[in-house]
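Yeah, one chain of the complex is gone here, protein chain that is, but the others are all in their spots.
And now, chain A:
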Amino acid sequence: MSALTGRPPRREPRSILPWLATPALVVFVGFAVIPLVGVFALSFTTWDGIGAIQPSGLTSWRAVLTDPGLPHALWVTFLVMAVSWAVQTPLSILIGTFLAGRQRYRAVLSVVYFVPVTLSSAAIAIAYKALLDPNFGLGAGLKIQVLSQDWLGRPGLAFGVVVFVVSWQFVPFHSLIYQGGVQQIPKSLYEAAQLDGAGRIRQFFSITLPQLRYTIITSSTLMVVGSLTFFDLIFILTEGGPGDATRVLALDMYKRGFQASLMGPASAMAVILVLVGLALALLLRRLGGRDAGASQLEGA
(Lines give C-alpha, C1' and ligand atoms only; values in the text may rest on other atoms or scores of the structure.)
Protein backbone atom coordinates (compact mmCIF):
# COMPACT_ATOMS: atom_id res chain seq x y z
CA MET A 1 0.00 0.00 0.00
CA SER A 2 2.58 2.44 1.06
CA ALA A 3 4.58 1.71 -2.08
CA LEU A 4 1.63 2.52 -4.27
CA THR A 5 0.77 5.80 -2.58
CA GLY A 6 4.42 6.76 -2.42
CA ARG A 7 5.15 6.44 -6.13
CA PRO A 8 3.28 9.25 -7.91
CA PRO A 9 4.84 12.18 -5.99
CA ARG A 10 8.31 10.64 -6.51
CA ARG A 11 8.05 10.52 -10.26
CA GLU A 12 7.95 14.22 -10.91
CA PRO A 13 11.28 15.23 -9.39
CA ARG A 14 12.90 12.29 -11.13
CA SER A 15 11.95 13.54 -14.58
CA ILE A 16 13.26 17.03 -13.78
CA LEU A 17 16.46 15.73 -12.27
CA PRO A 18 18.48 15.30 -15.49
CA TRP A 19 17.62 18.86 -16.51
CA LEU A 20 18.85 20.24 -13.23
CA ALA A 21 22.28 18.84 -14.01
CA THR A 22 22.40 20.48 -17.42
CA PRO A 23 23.89 23.88 -16.51
CA ALA A 24 26.68 22.24 -14.53
CA LEU A 25 27.23 19.74 -17.30
CA VAL A 26 27.44 22.43 -19.97
CA VAL A 27 29.97 24.41 -17.95
CA PHE A 28 31.93 21.27 -17.18
CA VAL A 29 32.05 20.16 -20.81
CA GLY A 30 32.77 23.65 -22.11
CA PHE A 31 35.49 24.58 -19.65
CA ALA A 32 36.99 21.23 -18.71
CA VAL A 33 36.36 18.49 -21.25
CA ILE A 34 36.68 20.42 -24.52
CA PRO A 35 39.86 22.29 -23.53
CA LEU A 36 41.28 19.02 -22.25
CA VAL A 37 40.73 17.41 -25.63
CA GLY A 38 42.18 20.51 -27.30
CA VAL A 39 45.27 20.45 -25.14
CA PHE A 40 45.72 16.74 -25.79
CA ALA A 41 45.57 17.41 -29.53
CA LEU A 42 47.96 20.37 -29.24
CA SER A 43 50.52 18.19 -27.48
CA PHE A 44 51.08 16.39 -30.80
CA THR A 45 51.81 19.61 -32.66
CA THR A 46 54.41 22.32 -32.94
CA TRP A 47 53.04 25.81 -32.39
CA ASP A 48 54.62 29.05 -31.24
CA GLY A 49 51.27 30.59 -30.37
CA ILE A 50 51.45 32.99 -33.30
CA GLY A 51 52.06 31.14 -36.55
CA ALA A 52 50.40 28.06 -38.01
CA ILE A 53 49.84 24.91 -35.97
CA GLN A 54 51.86 22.06 -37.44
CA PRO A 55 51.30 18.43 -36.54
CA SER A 56 54.58 16.93 -35.38
CA GLY A 57 53.75 13.56 -33.88
CA LEU A 58 55.56 12.75 -30.69
CA THR A 59 58.19 15.51 -30.91
CA SER A 60 56.72 17.53 -28.04
CA TRP A 61 56.32 14.49 -25.84
CA ARG A 62 59.88 13.42 -26.54
CA ALA A 63 61.14 16.91 -25.72
CA VAL A 64 59.24 17.04 -22.44
CA LEU A 65 59.96 13.50 -21.29
CA THR A 66 63.70 13.70 -21.97
CA ASP A 67 64.06 17.13 -20.34
CA PRO A 68 65.73 16.82 -16.93
CA GLY A 69 63.55 19.77 -15.91
CA LEU A 70 60.45 17.53 -15.82
CA PRO A 71 61.48 15.16 -13.02
CA HIS A 72 62.76 18.19 -11.14
CA ALA A 73 59.46 20.06 -11.54
CA LEU A 74 57.54 16.92 -10.54
CA TRP A 75 59.74 16.53 -7.49
CA VAL A 76 59.30 20.16 -6.45
CA THR A 77 55.54 19.88 -6.97
CA PHE A 78 55.41 16.72 -4.89
CA LEU A 79 57.55 18.30 -2.18
CA VAL A 80 55.39 21.42 -1.99
CA MET A 81 52.34 19.19 -1.83
CA ALA A 82 53.70 16.87 0.85
CA VAL A 83 55.32 19.48 3.06
CA SER A 84 52.45 21.93 2.89
CA TRP A 85 50.00 19.10 3.66
CA ALA A 86 52.11 17.99 6.62
CA VAL A 87 52.27 21.55 7.93
CA GLN A 88 48.67 22.52 7.27
CA THR A 89 46.78 19.43 8.42
CA PRO A 90 47.82 19.27 12.09
CA LEU A 91 47.61 23.05 12.39
CA SER A 92 44.16 23.18 10.83
CA ILE A 93 42.84 20.34 12.99
CA LEU A 94 44.11 21.98 16.17
CA ILE A 95 42.84 25.44 15.27
CA GLY A 96 39.56 24.02 13.97
CA THR A 97 38.98 22.03 17.16
CA PHE A 98 39.82 25.06 19.26
CA LEU A 99 37.47 27.30 17.31
CA ALA A 100 34.65 24.76 17.53
CA GLY A 101 34.17 25.71 21.19
CA ARG A 102 31.08 27.78 21.95
CA GLN A 103 32.80 30.60 23.87
CA ARG A 104 32.40 34.09 22.47
CA TYR A 105 36.13 34.92 22.25
CA ARG A 106 36.59 31.87 20.07
CA ALA A 107 33.92 33.14 17.69
CA VAL A 108 35.73 36.47 17.50
CA LEU A 109 39.06 34.73 16.90
CA SER A 110 37.59 32.58 14.14
CA VAL A 111 36.58 35.72 12.27
CA VAL A 112 40.10 37.12 12.64
CA TYR A 113 41.66 33.84 11.52
CA PHE A 114 39.52 33.86 8.42
CA VAL A 115 40.95 37.11 7.06
CA PRO A 116 43.77 35.58 4.94
CA VAL A 117 41.21 33.56 2.97
CA THR A 118 39.59 36.76 1.77
CA LEU A 119 42.84 38.14 0.32
CA SER A 120 43.91 37.37 -3.22
CA SER A 121 47.01 35.26 -3.73
CA ALA A 122 48.59 38.02 -5.77
CA ALA A 123 48.18 40.56 -2.98
CA ILE A 124 49.57 38.11 -0.42
CA ALA A 125 52.57 37.34 -2.62
CA ILE A 126 53.36 41.00 -3.24
CA ALA A 127 53.07 41.81 0.47
CA TYR A 128 55.34 38.95 1.51
CA LYS A 129 57.82 39.77 -1.20
CA ALA A 130 58.09 43.31 0.15
CA LEU A 131 58.34 42.13 3.77
CA LEU A 132 61.05 39.62 2.94
CA ASP A 133 63.16 41.92 0.78
CA PRO A 134 66.75 41.49 1.98
CA ASN A 135 67.57 45.19 1.72
CA PHE A 136 64.33 47.06 2.28
CA GLY A 137 62.19 44.44 4.05
CA LEU A 138 61.09 43.79 7.61
CA GLY A 139 64.45 42.47 8.82
CA ALA A 140 66.43 45.37 7.41
CA GLY A 141 63.86 47.91 8.57
CA LEU A 142 63.71 46.70 12.17
CA LYS A 143 67.41 45.77 12.15
CA ILE A 144 66.65 42.22 13.29
CA GLN A 145 69.46 40.00 12.09
CA VAL A 146 67.44 36.78 12.11
CA LEU A 147 64.80 38.27 9.83
CA SER A 148 67.18 39.78 7.29
CA GLN A 149 67.99 36.53 5.53
CA ASP A 150 68.08 36.21 1.80
CA TRP A 151 64.65 34.59 2.08
CA LEU A 152 63.78 34.30 -1.58
CA GLY A 153 67.31 34.08 -2.92
CA ARG A 154 68.51 30.80 -1.40
CA PRO A 155 66.93 27.57 -2.68
CA GLY A 156 66.12 25.95 0.68
CA LEU A 157 64.86 29.15 2.26
CA ALA A 158 62.78 30.11 -0.77
CA PHE A 159 61.10 26.71 -0.67
CA GLY A 160 60.38 27.15 3.03
CA VAL A 161 58.93 30.59 2.39
CA VAL A 162 56.62 29.22 -0.29
CA VAL A 163 55.33 26.51 2.06
CA PHE A 164 54.92 29.06 4.85
CA VAL A 165 52.99 31.54 2.75
CA VAL A 166 50.78 28.81 1.27
CA SER A 167 50.02 27.58 4.78
CA TRP A 168 49.38 31.09 6.03
CA GLN A 169 46.89 31.54 3.26
CA PHE A 170 45.08 28.20 3.45
CA VAL A 171 45.21 27.06 7.08
CA PRO A 172 42.25 29.34 7.96
CA PHE A 173 40.16 27.80 5.20
CA HIS A 174 40.88 24.26 6.32
CA SER A 175 40.39 25.25 9.96
CA LEU A 176 36.91 26.30 8.98
CA ILE A 177 36.24 22.88 7.46
CA TYR A 178 37.47 21.17 10.63
CA GLN A 179 35.52 23.56 12.82
CA GLY A 180 32.37 22.46 11.05
CA GLY A 181 33.41 18.82 11.31
CA VAL A 182 34.05 19.03 15.04
CA GLN A 183 30.77 20.78 15.72
CA GLN A 184 28.91 17.89 14.10
CA ILE A 185 30.36 15.29 16.44
CA PRO A 186 27.53 14.25 18.79
CA LYS A 187 27.95 15.67 22.30
CA SER A 188 26.90 12.35 23.79
CA LEU A 189 30.19 10.79 22.75
CA TYR A 190 32.13 13.28 24.84
CA GLU A 191 29.75 12.93 27.77
CA ALA A 192 30.14 9.18 27.72
CA ALA A 193 33.91 9.53 27.53
CA GLN A 194 33.90 11.91 30.46
CA LEU A 195 31.92 9.43 32.53
CA ASP A 196 34.50 6.81 31.68
CA GLY A 197 37.18 9.17 32.99
CA ALA A 198 38.82 10.19 29.72
CA GLY A 199 40.77 13.46 29.86
CA ARG A 200 40.81 16.17 27.19
CA ILE A 201 43.76 14.74 25.32
CA ARG A 202 42.35 11.25 25.41
CA GLN A 203 39.01 12.61 24.13
CA PHE A 204 40.77 14.38 21.26
CA PHE A 205 42.62 11.28 20.11
CA SER A 206 39.84 8.76 20.76
CA ILE A 207 36.78 10.74 19.67
CA THR A 208 37.57 13.92 17.76
CA LEU A 209 40.24 12.55 15.43
CA PRO A 210 38.45 9.32 14.45
CA GLN A 211 35.20 11.22 13.95
CA LEU A 212 37.00 13.70 11.70
CA ARG A 213 38.22 10.97 9.38
CA TYR A 214 36.11 12.00 6.41
CA THR A 215 36.70 15.64 7.04
CA ILE A 216 40.43 14.95 6.93
CA ILE A 217 40.02 13.21 3.59
CA THR A 218 37.97 16.06 2.14
CA SER A 219 40.39 18.68 3.36
CA SER A 220 43.41 16.66 2.23
CA THR A 221 41.97 16.20 -1.23
CA LEU A 222 41.46 19.92 -1.56
CA MET A 223 45.01 20.57 -0.32
CA VAL A 224 46.72 17.98 -2.46
CA VAL A 225 44.86 18.70 -5.66
CA GLY A 226 44.96 22.44 -5.02
CA SER A 227 48.71 22.35 -4.56
CA LEU A 228 49.07 20.98 -8.10
CA THR A 229 47.87 24.29 -9.41
CA PHE A 230 49.84 26.66 -7.17
CA PHE A 231 50.88 29.20 -9.68
CA ASP A 232 50.00 32.82 -8.95
CA LEU A 233 51.60 32.87 -5.52
CA ILE A 234 54.86 31.23 -6.58
CA PHE A 235 54.98 33.17 -9.84
CA ILE A 236 54.91 36.50 -8.06
CA LEU A 237 56.93 35.48 -5.03
CA THR A 238 59.89 33.76 -6.68
CA GLU A 239 59.07 33.24 -10.36
CA GLY A 240 60.12 29.65 -9.76
CA GLY A 241 63.51 30.76 -8.56
CA PRO A 242 66.13 31.03 -7.38
CA GLY A 243 67.18 29.02 -10.42
CA ASP A 244 64.52 26.35 -10.52
CA ALA A 245 64.25 25.70 -6.78
CA THR A 246 60.53 26.47 -6.60
CA ARG A 247 59.55 25.77 -10.18
CA VAL A 248 56.46 23.61 -9.85
CA LEU A 249 54.81 21.82 -12.75
CA ALA A 250 52.17 24.49 -13.41
CA LEU A 251 54.79 27.23 -13.51
CA ASP A 252 57.07 25.20 -15.76
CA MET A 253 54.15 24.72 -18.13
CA TYR A 254 53.38 28.44 -18.21
CA LYS A 255 57.00 29.35 -18.85
CA ARG A 256 57.28 26.88 -21.67
CA GLY A 257 54.02 27.89 -23.27
CA PHE A 258 53.85 31.63 -22.87
CA GLN A 259 57.41 32.77 -22.31
CA ALA A 260 59.30 30.35 -24.52
CA SER A 261 56.47 30.07 -27.09
CA LEU A 262 56.52 26.27 -27.05
CA MET A 263 52.82 25.45 -26.97
CA GLY A 264 53.33 21.78 -27.97
CA PRO A 265 55.54 20.80 -25.04
CA ALA A 266 53.49 23.02 -22.71
CA SER A 267 50.36 21.11 -23.73
CA ALA A 268 52.14 17.82 -23.11
CA MET A 269 52.93 19.05 -19.60
CA ALA A 270 49.31 20.06 -19.12
CA VAL A 271 48.27 16.50 -19.95
CA ILE A 272 50.82 15.20 -17.45
CA LEU A 273 49.41 17.59 -14.86
CA VAL A 274 45.89 16.30 -15.45
CA LEU A 275 47.04 12.67 -15.19
CA VAL A 276 48.89 13.32 -11.95
CA GLY A 277 45.83 15.11 -10.56
CA LEU A 278 43.51 12.25 -11.54
CA ALA A 279 45.83 9.65 -10.06
CA LEU A 280 46.03 11.55 -6.79
CA ALA A 281 42.27 12.02 -6.57
CA LEU A 282 41.71 8.31 -7.19
CA LEU A 283 44.29 7.43 -4.58
CA LEU A 284 42.65 9.67 -2.00
CA ARG A 285 39.27 8.21 -2.86
CA ARG A 286 40.61 4.74 -2.18
CA LEU A 287 42.03 5.88 1.13
CA GLY A 288 38.62 7.23 1.99
CA GLY A 289 37.30 3.69 2.21
CA ARG A 290 34.48 1.89 0.46
CA ASP A 291 31.61 4.00 1.70
CA ALA A 292 32.64 7.10 -0.15
CA GLY A 293 29.13 8.50 -0.29
CA ALA A 294 29.08 9.01 3.46
CA SER A 295 32.14 11.22 3.40
CA GLN A 296 30.26 14.06 1.82
CA LEU A 297 27.87 14.31 4.69
CA GLU A 298 30.54 14.24 7.34
CA GLY A 299 32.98 16.45 5.55
CA ALA A 300 30.57 19.15 4.56
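Here, a residue touches a chain if its C-beta (ideal position, glycine included) is under 8 Å from a C-beta of that chain, and two chains touch if they have at least 3 such contacts; residues count from 1.
The criterion applied here is as follows: contacts and distances are computed from a predicted model.
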| item | value |
| --- | --- |
| Which of "Solute-binding protein", "Cytochrome ubiquinol oxidase subunit I", "Succinate dehydrogenase / fumarate reductase iron-sulfur subunit" or "YCF48-related protein" matches, in UniProt, the chain that is not displayed | "Solute-binding protein" |
| Full-complex contact with the absent chain, from A:Ala32, A:Ala107 or A:Ala127 | A:Ala32 |
| Contact with the hidden chain (one of A:Gly101, A:Gly160, A:Gly180 or A:Gly241) | A:Gly241 |
| Contact residue for the chain not shown (choose from A:Ile16, A:Ala52, A:Val111 or A:Val146) | A:Ala52 |
| Touching residues (missing chain, whole complex) on chain A | 28, 31-36, 38-39, 42, 48-52, 132-136, 150-153, 158, 218, 221-222, 225-226, 228-229, 231, 238-239, 241-244, 250, 253-263, 266-267, 270-271, 273-274, 277-278, 280-281, 284-285, 288, 292-293, 295-296 |
